[in-house]
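A single protein chain has been omitted; all remaining protein chains appear in their positions.
Which chain is which? They are A and B, in the order written, and residues in each are numbered from 1.
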Amino acid sequence: MAKPLKAFGEVLKNLFKKPATSQYPVKKHTPAQHYRARIKFTPEECIGCGICMRNCPAAAIKITQINPQDKPQTLPDGKVIPAKRKFKCVIDLSKCIYCAQCVEGCPKKALKSTDEFELAAFDKNKLQDEFKHPDETQK
Amino acid sequence: MPKITVPLGPQHPALKEPGSFLLCLEGEQIVDATLRLGYNHRGVEKAAESRNYIQAMYLIERVCGICSHAHATAYVTNVEELAGVDIPKRAKAIRVIIGELERLHSHLLWLGVAAHEIGFDTLFMYSWRDREMVMDALETISGNRVHYSMNTLGGVRRDITAEQVKSVLSKVEALERRIKYYIELATEEPTVIARTKGVGVLPKDEAIKRCAAGPLARASGVARDTRKDDPYLIYNELDFKLITSDACDVFGRLYVRAFEMLESCKILKQVLNWLPEGAISIKIPVKLPPGQAVNRYEAPRGEDVHYLKSDGGLNPARVKVRAPTLANFASVDYMLKGDQLADAPLIIAAIDPCISCTDRATIITPSGTGIMIWQDMRAHGIEFYKRKGIDFSKVKVM
Partner (left out) sequence: MDILWPLFYIAVYPGMFFLIAYGLFCQWFDRKLYAHMQNRRGPGCLQPLADLVKLLSKEIVIPKNVTEVRMFKILPYIAIAAVTTAALMIPFESTQSVVNFQGDLIAVLYILTIPTITFFLIGWSSQSPYSAIGSMRVLTQLFAYEVPLMLAMLAPAILADSWNTSDIALFYSSHPLLMLVNVIGLGVSLVALQGKLERVPFDIPHAETEIVGGVFTEYSGRLYGFIKLAIDMEMVVVAALINAVFLGGSFGLSGVWGFVLFIVKTLCIVFILALIKALMARVRIEQMLAFCWKYLAPLSILQIIISIIMRSVVWPNL
């Protein structure tokens, strides 16, 4: 049963084969379809239901309302504009475990997974991913 | 001959995780072995109690990196049992696909580690290269390579499309050819045979007595496989063989794992070709009715047992994980005795230990011997913190 130098053919074959090593930093990996990496937040879509915050296993996502004093407005012609609450979001990338449960639970698709996986940083503060509402930045 | 004690661990190149094995040597022969675990206790079970059911699932998934799907599925099955729902068949089939791909990837990883322990780095590199195919297949289906996060309460999160089925099938077929080559290589190369045959012998009666699980038990002739004994998901409808070996040594474990990979390929082909139609998940309420559930799952390393207790609240009242490695560690000191020092890393690797899976609780015995009961442990804890200047004696515990 024992055959000495059993791997000989395979070793010689591999000697002339192109190495299987992927040249990572030079050649980037193309992530698969459902890849879960950095989460993107679209503030205009958010309705502030808080499902993402409630279900986040790592408590990495924080959504806060930026206009607490906004009330329904009645225009002179009697039309009522409903109160539009605006939100901003801070995702702590150092806590996030990239399970994308928040993306799944979001009823308005305000949260999305992206392909961006190179998230390492030297400064921990840079890992606070902040998504400001466009109105907030105008002020 | 004088005896010397050689520490293998907590930090050692042969161990991928911290665990301490004190080997008492006479020359090169091991006369006694002492195990000490608990370097990797992370308090996952306690942490799960402060999270809701869906959060706890992602936490439980991270008990282990290799068999993350095994732990998550066992936990989710418990939740579904408590909720009293039967999940759609397609979801079950997808769980089986991920589970079997995971088994393939775990066994190929083990083959590489075992080859590395005996210094056969060529086999190590080849098997890890081909493991990339499984990882790619898993990435195609689930999105990511390690924590698949495929499960959700009441089903699976992502559906498998027809293209994905095709690409996974082609990878499985390519892999099957490679596995057949590895079986040939590992069972015919004389140096591998010399290093594995007759090493780490665990006779059948001893394996039963020490509650060995998984490939370790099957290599000792104990025909035990949860997929056959207590079929879960759709395993009762699938055609596969239970691989056992009477070799009782490391070679037998190699043989069992290698042929199990072929069986996994067979299962994958069956499921991928006849994927049931239908929904992939159903809704589960946020709060579960009070009750408790126990479920078993055949993880790549052996039987994984999960216990879940609900008190009707948002969070689980108690989660208990018994990883297969815990069952197998009892056999390690028996197998080590009488063998050579050179075989020790291989014998430890042959149970495919996952130490961070295993480290669920630590038993601290201050100076005497024996196991501490709860009150003793509490007294010890109070004493321990008192020495550090913190007084916990006023705190009442129910």
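Everything below uses one rule, namely that a residue touches a chain if its C-beta (ideal position, glycine included) is under 8 Å from a C-beta of that chain, and two chains touch if they have at least 3 such contacts.
Here the structure is a predicted model, which is why all the values come from computation and not from measurement.
Colleague: Tell me which residue among B:Ile87, B:Val192 or B:Ala293 touches the hidden chain in the full complex.
Modeller: That would be B:Val192, which touches the missing chain.
Colleague: Which listed residue (B:Lys89, B:Arg129, B:Arg178 or B:Arg378) would be found touching the missing chain in the intact complex?
Modeller: B:Arg129
Colleague: Which parts of chain B face the unshown chain closely enough to count as touching?
Modeller: 4-7, 12-14, 25, 28, 115-123, 125-126, 129, 189, 191-192, 194-195, 340-345
Colleague: Can you list where chain A touches the absent chain?
Modeller: Residues of chain A in contact with the hidden chain: 5-8, 11-12, 14-15, 17, 19-21.
FYI, only the chains that are shown with their structure count from here on.
Colleague: With centres defined as the mean C-alpha position, give me the chain A-chain B separation in Å.
Modeller: 30
Colleague: In the complex, go through chain B and note every residue touching chain A.
Modeller: It comes out as residues 51-52, 54-59, 61-62, 122-123, 126, 129, 132, 139-140, 142-144, 147, 149, 152, 157-158, 181, 184-185, 187-190, 193.
Colleague: Across the complex, what residues on chain A touch chain B?
Modeller: Within the complex, chain A contacts chain B at residues 1-4, 6-7, 10-11, 14, 20, 31-36, 54-57, 97-101, 104, 113.
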